[in-house]
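Only a single protein chain was left out; the remaining protein chains are all shown in position.
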Amino acid sequence: MEPKTPLGHMVREVWPLIILSVGLLLVVAIIQSLDDRIISQSLTEGLIRLVVVIGLYIFIGNSGLISFGHIGFMMIGAYATAWQTMDPMTKDIFVPGLPGYLLANSHHWLVATIIGGLVAAIAAFISGLAMMRLSGIAASIGTFALFMSFYSLYLQWSTWTAGQSSLVGIPVTTTPWVAFWFCIVAMIGAFVYSRSKFGLALRASREDEVAAKAAGVDVTGERVISFTISAFFVGMAGGLYGHFLGLLTVDTFYLPMTFITLSMLVVGGMQSLSGAVVGTIILSLVIELLRKAEKGVDMGGTNISLPASSAEVGLGVILLLILIFRPTGFTRNAEIYWPFKPKVAVTEVTHRQS
Amino acid sequence: MAFALQVLMNALSLGSLYALAALGIGLLFGVLKLINFAHGDFITVGAYALIVPSAATQATLMIGDFHPLILIPCIVAVVVILALIAEFLVFRPLRSASPATLMIGSFALGFVIQNILIMIYGGRPKAVGIWSDLSLGVELMEGVEVPKLQLIIIGVTLVLMVVLVLFLTKTKYGVHMRAAAEDFRMARMLGIEANRVIMLAVAISGMLAAAVSMLFVVQTGILEFRMGVSLMLFAFIATVIGGMGSLVGAVVGGFAVGAVSILLQTFLPSEMRVFRDVFVFAIVIFILLVRPQGLVMSRASRERV
Partner (left out) sequence: MLEVKDLEVRYGRLTALRGINLSIKEGEIACIVGPNGAGKSTTLLSISSVLNPTAGTITFDGQQINGTRPEDVARMGVSQVPEGRHIFTSLTVEENLQVGTATRRDKPEMKRDYERVIETFPILGERRRQSAGKLSGGEQQMLAIGRALMTSPRFMTIDEPSLGLAPKIVDRVYEVLIDLRKSRGLTLLIVEQSSERALKAADTLYVLRNGAIQLAGKASELQDGKAVHKAYFGFSDDHEGEVMI
């Protein structure tokens, strides 16, 4: 059935966005209705990760470059947000190096989170101007180096970050619903961006950099734009994360976080927003199950449990299997289709499920 | 003068470790177009293989207690076997995948190895003392004393590099490997067995990783499940600034990164010294920007049309 009205057309245009939002809403609503504090916390964490993964998709999905550096932007956003919302009294103790204004004032968490995202975006913009001139594997290694420099900077910069110890006393404001709304905003952002002329130009360069350049696409410029926008969302996710945990440690933003979020994107399908969402949901479930198994289950009185780190090993193995057997991920890099289209779409859908 | 010599030795020995690691990475990149994120973890495994597998906080030497003539082949064997397993289980099934996919695959492999190490040995760092008398100093000349180990690291690196060069230029398989690294498809069309060349490259890369394991663990005296990662990162940077695909570049890059680190370490004001790595990365990013093709242009990119 083809939509006939203008409204129908619009619905069809944004169909993937609608279906993903509704799906996510259902997931959140169902889990929240369980009214289990622990599960609800896992949910919040998963949703925050989803914001990160969507941010990753904005850059990786559209540019085709693998970035190992985005968790650095998450860290930047997390600290920048925390600096604004912590109680001035605690700031004096933990981060006495902050500028006077920050030491004396606090912002509302929402304002702070957006500013945190902007700080991350600025960091991405400046480093991107340099980094995005590289291509392919060199760009990936460049982002890795960037990540490591942010990481070691924050680890040592103790008057601003509390260094190797934790920054505590961050107000806990991130509820599942807050995280959910940020997911929706991030999805809309990613969707609009990838359908904008910027997104289109960048994807053209992903398929064929030389041809895109020849057609007048400023590949470096487009990459910087994408890098900046994606860092904005990832930075905000960092802000949410700090206000979920109530404390921040530089070590939180290291390789495991990089690995988990990147896996989620790859497992879902790097080149589609649906992939980012589907991958995050699937792997979050897997992680939860494996973590449970690590804690152990009672079986007739004896506690049977998997050794520590099983979740990580399991995650790595899943990622490898996906890379080997289905390198385009669960969604085969496709968005969720308009289901009412005759034939073509139907066959594609069945194909994807096969 | 004495001070300068000391700094030079520091730079050379650190650069040697980076160069060896970078060679291992560069070799696989040449043949497989694989950026091996698991190389650092191969190094880590080589170091952990010295002790009894247990989660105890106190490390008990196992292979580490053997006579060096047995110890060295054992560690080399462990790492080479690990590298070959990686080739069979991960790299080979991903043979026709894009370089980006391969890279993520090796990243996943590294992550798995790290976490298996945590499972077996626990996550806490452990002290190991093997060959600790090597850290004693030797007097090079009046007033210049350097640890014996530094000389050994530099010496081993030189020997390994010479052997590698001889292998690559003087033996049939070495020539095949260079041909395959430059143009894999053409090499196969001439009858060179792709899998054999790749396995050989993987094995050599594993040997180089094992060498780094031993030198590094003797130097630091500490086992940590991420010990290889930072080393690998500097080695990556070395391969990139040296010029991807060029083994000479990998070595030059390794020594360059080592030199920059030591110079910063020596000459930065003490309150800035903790930020050394930040400066190293900043310099590296700068080099990448000025010379994206690397310090040493690889022959392949100079190819005439």
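The letters A and B name the chains in turn, as written, and every chain counts its residues from 1.
By our rule, a residue touches a chain if its C-beta (ideal position, glycine included) is under 8 Å from a C-beta of that chain, and two chains touch if they have at least 3 such contacts.
Just so you know, these numbers come straight off a predicted model, no measurement behind them.
In the full assembly, the chain not pictured is in contact with B, by the touch criterion defined above. The missing chain, though absent from the display, is touched by one residue of B:Ala179, B:Ile222 or B:Leu289; that residue is B:Ala179. Contact between chain B and the unshown chain involves residues 172, 175-176, 178-179, 182-183, 185-194, 299-300, 302-304.
Throughout what follows, only the chains that are shown with their structure count from here on.
One finds 32 Å separating the Cα centroids of chain A and chain B. Chain contact summary for the complex, chain B toward chain A: residues 35, 90, 93-94, 97-101, 103-105, 107-109, 111-112, 114-116, 118-119, 123, 226, 229-230, 233, 236-237, 240, 244, 274-275, 277-278, 281-282, 284-285, 288-289, 292. Note for the complex: chain A touches chain B at residues 64-66, 68, 127, 130-131, 133-134, 136-138, 140-142, 144-146, 148-149, 152-153, 156-157, 255-256, 259, 262-263, 266, 307-310, 312-313, 315-317, 319-320, 323-324, 327.
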